[in-house]
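Moving on, here comes chain A:
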Amino acid sequence: MLELGMALFSGVTGALVVASLPKATERLRRAVVLLFSVTGMVFSWRVAIKIFNGGNIGIIAQLGGLTWSLDPDPLGAMFGLIASTLWVFAAIYSFGYMERKTRPQTYYAFFLISLSATLGVAFSGNLLALYFFYELLTLATYPLVIHERSADAVKAGRKYIIYSLSGAAAILIAIVLTYIWSGKIDFASGPILVNTMRPGLNLLLALFVGGFGVKAALMPLHRWLPAAMVAPTPISALLHAVAVVYSGVYGILRVVYSVFGRELMGTLSLARKLPWVAAFTILVGVIIATQQDVLKRRLAYHTISQLSYILLGAFTLQPWGLGGAILHMISYSTLKVTLFFCAGIIAERADETAVSRMQGVGWSLPKTMIAFGVASLGMVGMLPLNTFWSKYYLMRGGVQSGQWSLALVLIGSGIINAICFLPTVVASFQGEKAKSSGETGGNTMLMLGPTLCLAGIALLIGLYPGIVWPGVEAVVNRFF
Partner candidate 1 sequence: MKILLGKVLINYPYFAAVILFAIGSATVLTRSNLFKKLIGINIMESAIFLMFIAAGSRRDGVVPILHMDDSLRPYINPLPSALMLTGIVVSVSVTAFALALIVRLYRFYGTTDAKRMSDIRNGVAKE
Partner candidate 2 sequence: MTAVIKTHLPVFVVAAPLFVSFLLSPMARRFGWVQSLVVGVQGLGLLLAVYLAGMILKSSGVPIIYSMGGWPAPWGIELWTGSLGAFFLLVVAGVTLPISLYAVNNLSDEVGDATRSTRFFVLYLLLAGVLAGMALTNDLFNIFVLVEVATISCCGLVSARRGPNAAKAAFNYLILATLGSGLILGGIGLVYMITGNLNMGFAGIALNGVWQDYPHVVWMAMSFFLVGFGVKAALFPLHVWLPDAHSTAPTPASAILSGLAVKGYIICLVKILFGVFEVHLLDVFRLDQILVLLGMLAILAGSILALAQGELKRRLAFSTVAQVGYIVLGFGLMNIKGVAGTLFYLASHAVIKSTLFLAAGALISATGKTHVKDFAGVGRKMPITMGVFSIASLGLVGIPLFSGFVGKWYLLLGSLEVGNLTAAGVIGIGSVLCAIYLFPIIRTAYFEPAPEDDWQDPGVPQRLALVMLGIAVIGLGVLPGPLLQLAQKAAADLLIIP
Partner candidate 3 sequence: MGKYLRLAFILILALLTGYGVLVTVAELPPYGADTNLTYNQVSERYINGALEDTGVPNMVTAIVLDYRAYDTMFETIVLFTAVIAVLITLKGAQEEGDRK
């Protein structure tokens, strides 16, 4: 109860404190941001541990004539844990990144509100609360997308709002349909529609997947994501590679396992097509990524592709697939944040955003490029890294569901991933040493520290996957 409240409100409280601080107190502001991010993280860890041990925390409130409930289950706790942990890293990285940027106050305030909104999505116990926090997340991240205030940023923000709100409208209609058909909207008592056999379920599934698919960047609903890359790098890293897009992915996982339930899903004709939508997104996303020259855009398309790994695992409706999906949620997020952080450092320090002109950057920014290289290897799915395990389980899930070709898609995508990133890493260590301000200087440690730390965590999980296994197991046991 207390943990849940503390985790949820630390972000909003922090935002209020930041907003009320005087403008010129940069150090104090950083301390506040760090304090509240860490509070959020600590309490979501405590919530998660309690939930994984079979505990139960729930708050139910009657507001607006409707029932709202916060009642995290292992899946939600896992999502909250991933998001809040990465938030702390992003916060520290932001301190370095925002050093010479304008409007830090707005930035940090909305950064913290987004933390609350994301945790709200994670901890929501019924569809209404999920919808509310999902909308709130859209609104809270909008100012971050348009932080640069350039014409491009405003345009991207507009696109983001239109896509997200359209998706939310579809979700709302789907929620109302669910409520009318089954009379309940809470996740706690097993799948909502479990005993509902009626025509129109395919349509309902399409509405849900279409709605959450916007944020999960399921093709062809992905177009806002590359546009939103105009945001500051920590935001791209955290929100558009992890938190916001995960809220969409999380929504789809919820729909599949808590609204429809896997038995019902197995009988729907649309559900059999969904893995192929995900497979299509995986391949096309990564192929488009190889053709992008701007590093951040390449990473964006790559994100689109990787998110569908998780969805693919979920759509197989097999324990191995779901386990792989959860594991991929953990491992992919660490690596992708690392990649984005590296991209930010390269853009800041070497003033370079194009992949084709990266020769020699590796010599001037060796630590960054090593981290980048490690993360790239992870994206391919090499053994000492955590994504190896998640891909392995995803493939097992695909095979288990009797669809061999899904495993082939994953292997093929791994190869294209290699084409996508490894040449860049190799090229960066060739040629002359590029002009750069190097990896020293006031804010570098603040940026480099979290980056290396995350790469280290990825390696650690790769070597000892047992440390995250209890969580994954708890989630899988919840639904199987």
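How these were chosen: all candidates are chains of the complex that A comes from, given by their letters.
Note that contacts are C-beta pairs under 8 Å (C-beta built on N, C-alpha and C of every residue); 3 or more make two chains touch, one makes a residue touch a chain; residues count from 1.
Here the structure is a predicted model, which means the values were calculated and not measured.
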Candidates 1, 2 or 3: which touches chain A in this complex? 2
Provide the residue numbers of chain A that touch candidate 2 in the complex, in ascending order. 63-66, 106, 128, 131-132, 135-136, 139, 143, 146, 149, 154, 157-158, 161-162, 165-166, 169-170, 172-173, 176-177, 179-180, 203
